[in-house]
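A single protein chain has been omitted from the complex, and every remaining protein chain is retained in its original position.
Order as written gives the chain letters A and B; numbering starts at 1 within each chain.
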């Protein structure tokens, strides 16, 4: 617990009593640290909001930032922190918005408006608030990164229909486990949606294949077979062929072709043989 | 929190064929509520089906408890299968692909382990078996 109920009450009283001065100085210190990248007016609003919530909760007992009563303060801190994270401010710049209150309290102590013992106690609470801000900041950034990774995934895995009954996935870039999984699921779903019995997985644009990636491709082929579709792998580069052999990966009876064009020709021949035979029969 | 869905632990006795179906349905409901991806739902329900059947056939019946877990970063589904059956004398052997004493394909335990993120098995001969599996949302 950071503060006692009495200390919390005194903090609320202090903030309320010197409201104008606290908000003014707090805003100034934060503004200086952010070097004009947010307008004074906007900062002032944020500081006012935080100031207000601390007084409100403080009067009832802002003993601990994690306590149930402090929900309002946490909400304000989280909003501020998320905003900073999205606008591209650093973690330090975000935390300073809270720690600036320490400077203000020190000034109040200098002018004899608050006792030093209280300032030390209040600082413990401010530290807690700073840490909470920091955590929200990291969460927001992680969320942003995850979103971007997902967008990248979406962008980088097109499944296209290239012929009646034939779909192709041109893979470009490094294939990690997560991406391989997305590709696999999307390819299989496209087979169902388009009713295509053939799929070509083109790995011309994949710089390297390790055991895991090879396993993913193999699993995709086996899964497609279970669903009643055939996969052909094309665009295996010489180095990759060497790696595959060196790693001892068995491609078994999976059809592999040098290029996407060869793979398509192979599929068309499979269906072409059928037409040729039918013609032969009609003539007979 | 998902509104309207009770995420507390739920238990299902496993005493018959139909109970295995009920375990599958219960696990699916919870997996959907926790928002596992479709593939992960399918993997978890399949694993649950294998393990519930094992509990019935080898453990002589028992029960399954399904709960939602949270590690602070993501949520997941945890299922505990417990029976008071004969236990498994040779665990390594039982976890080998293709090994079976019950006339199945021998993929129940080993296969189920591959379908989940966490797999824990505790067994004592003559006392019973307790298997805990967890699948996390991604």
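To be clear about the criterion, contacts are C-beta pairs under 8 Å (C-beta built on N, C-alpha and C of every residue); 3 or more make two chains touch, one makes a residue touch a chain.
To be clear about the criterion, contacts and distances are computed from a predicted model.
K.L.:
Between "RsbT antagonist protein RsbS", "3-oxoacyl-ACP synthase", "sn-glycerol-3-phosphate import ATP-binding protein UgpC" or "Sugar ABC transporter permease", choose the name on the UniProt record of the chain that's been left out.
P.N.:
UniProt lists the chain that is not shown as "RsbT antagonist protein RsbS".
K.L.:
For the chain left off this view, which of A:188, A:203 or A:232 is in contact with it?
P.N.:
Only one of A:188, A:203 or A:232 touches the chain omitted from view, namely A:188.
K.L.:
Identify the residues of chain B touching the omitted chain, counting contacts across the whole complex.
P.N.:
17-18, 20-21, 24-25, 28, 38-39, 41-43, 45-46, 49-50, 53, 97, 104-105, 107-108, 110-112, 114-115
K.L.:
Against the chain that's been left off, what residues of chain A make contact? List them.
P.N.:
Those residues of chain A that touch the unshown chain are 184-185, 188-189, 191-192, 195-197, 219, 222-229, 270, 273-274, 277-278, 281-282, 284.
Rule of thumb we're sticking to: only the chains that are shown with their structure count from here on.
K.L.:
Once you find the CA centre of chain A and the CA centre of chain B, what distance in Å lies between them?
P.N.:
The computed centroid separation for chain A versus chain B comes out at 30 Å.
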